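Take this structure first; my questions come after.
All protein chains but one are shown at their positions in the complex.
Up next is chain A:
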Amino acid sequence: MEEVIAIAIGVLAASGVWLILRPRTFQVVMGLCLLSYGVNLFIFSMGSLFIGKEPIIKDGIPQDLLNYTDPLPQALVLTAIVISFAMTALFLVVLLASRGLTGTDHVDGREPSE
């Protein structure tokens, strides 16, 4: 399972970085989205990956990390998802404002002179 998660994070981050370096604003937004997905998975995997462990405390099971999943990365991921989602929405607004003011979707606000 580690391999699958690692490859998924790697592919997401690589595509994200490639898109961020593209000259069109929409590609940059997509890149930031993919990068934040990769980062969120990364935070999640930092709590160590397990199958079949209890997420919520149950009676009769000793309360330690041997028997439960680590709840902290889940809380962190939740916060990170909300924040990155909000920031992406805000970036979209700025993207539209830039498109309206400059008439182009190039990140520098003008087409490169050929």
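Structure notes:
Keep this in mind: a contact is a pair of C-beta atoms (placed from the backbone, for glycine too) under 8 Å apart; a residue touches a chain by one contact, two chains touch by 3 or more; residues count from 1.
Please note the rule applied: contacts and distances are computed from a predicted model.
According to UniProt, the chain absent from the figure is "Monovalent cation/H+ antiporter subunit D", selected among "ABC transporter permease", "Monovalent cation/H+ antiporter subunit D", "Lipopolysaccharide export system ATP-binding protein LptB" or "Beta-ketoacyl synthase chain length factor". Residue-level contact of chain A with the missing chain is found at 20, 25, 28, 32, 35-36, 39, 42-43, 46-48, 63, 72-73, 76, 79-80, 83-84, 86-88, 90-91, 94-95, 97-98, 101-102, 107-109.
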